[in-house]
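Could you have a look at this structure, given as structure tokens, before my questions?
For this view, one protein chain was removed and the others were kept in their places.
As written, the chain order gives the labels A, B and C, with residue 1 at the start of each chain.
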Amino acid sequence: MLLGKKKESRAEFRCFFSLLQGILERLESGEVVIGDGSFLITLEKRGYVKAGLWTPEAVIEHPDAVRQLHMEFLRAGSNVMQTFTFSASEDNMESKWEDVNAAACDLAREVAGKGDALVAGGICQTSIYKYHKDEARIKKLFRQQLEVFAWKNVDFLIAEYFEHVEEAVWAVEVLKESDRPVAVTMCISPEGDMHDITPGECAVRLVKAGASIVGVNCRFGPETSLKTIELMKEGLQRAGLKAHLMVQPLGFHTPDCGKEGFVDLPEYPFGLESRAATRWDIQKYAREAYNQGVRYIGGCCGFEPYHIRAIAEELAPERGFLPPASEKHGSWGSALDMHTKPWVRARARREYWENLLPASGRPFCPSLSKPDV
Amino acid sequence: MLLGKKKESRAEFRCFFSLLQGILERLESGEVVIGDGSFLITLEKRGYVKAGLWTPEAVIEHPDAVRQLHMEFLRAGSNVMQTFTFSASEDNMESKWEDVNAAACDLAREVAGKGDALVAGGICQTSIYKYHKDEARIKKLFRQQLEVFAWKNVDFLIAEYFEHVEEAVWAVEVLKESDRPVAVTMCISPEGDMHDITPGECAVRLVKAGASIVGVNCRFGPETSLKTIELMKEGLQRAGLKAHLMVQPLGFHTPDCGKEGFVDLPEYPFGLESRAATRWDIQKYAREAYNQGVRYIGGCCGFEPYHIRAIAEELAPERGFLPPASEKHGSWGSALDMHTKPWVRARARREYWENLLPASGRPFCPSLSKPDV
Amino acid sequence: MLLGKKKESRAEFRCFFSLLQGILERLESGEVVIGDGSFLITLEKRGYVKAGLWTPEAVIEHPDAVRQLHMEFLRAGSNVMQTFTFSASEDNMESKWEDVNAAACDLAREVAGKGDALVAGGICQTSIYKYHKDEARIKKLFRQQLEVFAWKNVDFLIAEYFEHVEEAVWAVEVLKESDRPVAVTMCISPEGDMHDITPGECAVRLVKAGASIVGVNCRFGPETSLKTIELMKEGLQRAGLKAHLMVQPLGFHTPDCGKEGFVDLPEYPFGLESRAATRWDIQKYAREAYNQGVRYIGGCCGFEPYHIRAIAEELAPERGFLPPASEKHGSWGSALDMHTKPWVRARARREYWENLLPASGRPFCPSLSKPDV
Partner (left out) sequence: MLLGKKKESRAEFRCFFSLLQGILERLESGEVVIGDGSFLITLEKRGYVKAGLWTPEAVIEHPDAVRQLHMEFLRAGSNVMQTFTFSASEDNMESKWEDVNAAACDLAREVAGKGDALVAGGICQTSIYKYHKDEARIKKLFRQQLEVFAWKNVDFLIAEYFEHVEEAVWAVEVLKESDRPVAVTMCISPEGDMHDITPGECAVRLVKAGASIVGVNCRFGPETSLKTIELMKEGLQRAGLKAHLMVQPLGFHTPDCGKEGFVDLPEYPFGLESRAATRWDIQKYAREAYNQGVRYIGGCCGFEPYHIRAIAEELAPERGFLPPASEKHGSWGSALDMHTKPWVRARARREYWENLLPASGRPFCPSLSKPDV
């Protein structure tokens, strides 16, 4: 057994208690909060989201499919059920937007209630900002979604996937209006936002605007994202500000990305398969994020349920418990130890998987690509 | 529009008609039957199957998760809902086996009823054969599962994943007892079965034993599997025998496999990510299978719903219709044509994806591995 | 010390003796004969041969450059100085051919006299055979070169780089006329010659025509060439024939070659750099050739002097001595043991170099190519 008796009882106690606690109480007590993973990319592969549009109408068209994915993340160890409301604003979805936001809240709450998870209402950057920096109009779009979240009484709020810190600040300012904790993540690289504002400066502005949790999500793989987080952390320290750190990177390896991330890679979005992270890559990422002081650790596009479970398994010693889905997973491949082939049994150990250099099976393909810009 | 008005009405007519037809009527009329995809590997990643054991207890423990996966394959275009009964025999599951088989049949039938799909009861090689070639005992195990399938009135039967033709022949002999069509697939390479019996000879023996459909599944990627099929076809032709051909390969690239397939690759089973096929790889595979004369085309481990959809989209011109999930997919990436970045819009065409050489994002990893044996 | 006192004196004795011995006496006594390496490709890079033409006019235009390369191979351990007369026949060189052959013989003899080496007169396939199978005209071309070799009194003869066994047989028939030992090598793959005559059959015909030494050279890398040799050996055994085996492969890795070899690879001839073998690859090749029973071991295009030295070093335990150029080479990198950096010192051992998987430094390039045909 990974975890001894004593830790288990502590874990039970903790679990019971955390149900009564909000996101900030958890983070402030030093607890690790595990985010959820990929919805758009994963549901695209399951047949419920259209690539190119990337809108979440599935919450009303195919609620079973969305519920099922929430359940998988919950079982994998997620402590947050984020409403599947990415781009579900009036500018992207017309009249459907309101129903979509409401249905998404209901699904998230329904599943969250089956485990130790909070519900987070999620908004993202608008389609408008890059053409018209019209603060009033953009804030109105944010406020429309927030009204649904407030009505459905979500536990906290996430503003995510912002390329420009100015728009992210506007989002925080709106979200603060409902008196719930606000987390905000930008989709930027260590080089900074689209106007070259550094990650450190972005973090400072967002905390000053009222965010309690700041970080990055999407667009870049785990390694790049952790570099950006490090710069945010340093920026906050220099400014004498405090905030919780949050990271939700791609589940893809993207060392060859340019400043705008994986969208510019020639494989985006229909040829990313060979870049997908293994569970062992994610354990390494989770450990590094933890060591950097990040306590809200999840994933974005490409993070399948088993990747979330890998975070929960890596940090089980610190947290004191394993997630439900670990019933179906031998830690570090241990369930292979009964295989009939001795060389497969030999893979039932940590050293094997930590050191594996997995082949692509594609000898006519390169290992890196040049981004289109 | 991919398909004109005329084809659509033909398609409607055909759909209506095929609902009344069994697997052999469909194949004999020249129709393409699309199989389903990966259950064990896919549900492992979703948290419901344990790698190493690879047993389908999820049908009773988490029926929603299994139903959802069936639904995804149905929407993607599968014409067969295979019962999730792999290894669900008494030797692997003890007393649970009967409930598992029954529940799996119910789930498959429930979903099949929502579309144009048949239910196939599935058995596979036993854990016994390699130690004791005890025909009576092995046939008894097959017969136990068959009794459930007959009771639940499946439409036809699939015996799959056989390494030894002798055991596969026994399976066919048992399955024939229920007077339903029998399909049989072996998990062998062009080098033949574990006793070096050639694919051609294997096919001949299986057809002589009573199989109406023969082919290969699992263990090898699409390219290798099609080579094996070609040898089976030639063997049958030389012997003057007729049978329908069926192929359900891995959704992974495995040019470096040895005779026993992907199990011996160092990446099996927890580091196969970078070998995963793209949808475009699968369109190519579907076209080649079709050109070889194969009419039952599906997938095995690693075939996600969108891979099955890729088969249905590639063969839509021949079949006259697209699957339901193509509502959420622009053919050849066409839905990218409204992207804000011109270089992403430029990816909205067939030539782009057909010629893409996707990078692994892993410059420290090789492109091929040496199998462990 | 690699070799003890006793072996050294045996070696001296042997060296003295072998000077009096011809190629067949050496091979029949079980001695390893080390061939030389690359002339055309190497002198192209040094500026004395024109790619595309691939003719050896350098022997008259720049004799110093040719002499120097002979010297380097002699120092590296070559026991054969092959005249640089590839394509130096009337069909390729017009009136120059006679002077070129004579000068090439003089250079080879001059350098051979400085060490333990024999002079071999070399001819290759004509430019005519593929268009006109005119035996009389082709034999006349071979005989013209042979007359110069006889006049210059070479020690034995090599007919090399034949794609068609029929033309190779004609070459052997002509060369036999001068009563010198004849070696013959074809540039074929395990699939056989251009008319699909198997390597085994080719070897049989060549030995029946009078060749004492048969094998392969050029067109394919070490691994492929050794496979072809194995088939030749089996063919001779089945036919109850005896001959010495000889192998002189490319110094490039070509696992992706088609039937006609490296010429069809897209990198030929100006982009082959990243395929070049290391010295350690060549030690492995030399050991395998020896284990297969090959006793005339050398190289062709891409075999630089240090590759020949690697053969001599690998087989030093069997031969009892090291070549002169090993004064400038610590076996298995041992001369690194005084490097100032400890991690470079750690490379001064066999295990390090045997297990190194050298990176290409080219992450945007594939590891294999598709041949042009």
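Basically, a contact is a pair of C-beta atoms (placed from the backbone, for glycine too) under 8 Å apart; a residue touches a chain by one contact, two chains touch by 3 or more.
Computed from a predicted model, the values in this text were never measured in an experiment.
Looking at the complex as a whole, the chain kept out of the display touches A, B, C.
Among C:Q68, C:N153 or C:Q237, only C:Q68 touches the chain left out of the display.
Remark: the omitted chain is touched by one listed residue; of C:W97, C:F156 or C:Y268 this is C:Y268. Where chain B meets the omitted chain, the residues involved are 256, 363-370.
Listed here are the chain C residues that touch the chain not shown: 44-53, 64-65, 68, 71-72, 75-76, 130, 221, 252-256, 263-280, 304-306, 309, 324-325, 327-330, 333, 335-341, 343-344, 347-348, 353, 356-369, 372-373.
Residues of chain A that touch the chain left out of view are 357, 363, 366-368.
Criterion: only the chains that are shown with their structure count from here on.
The distance from the centre of chain A to the centre of chain C, each centre being the mean of the chain's C-alpha atoms, comes to 60 Å.
Residue positions 256, 363-369 of chain A each touch two or more of the other chains.
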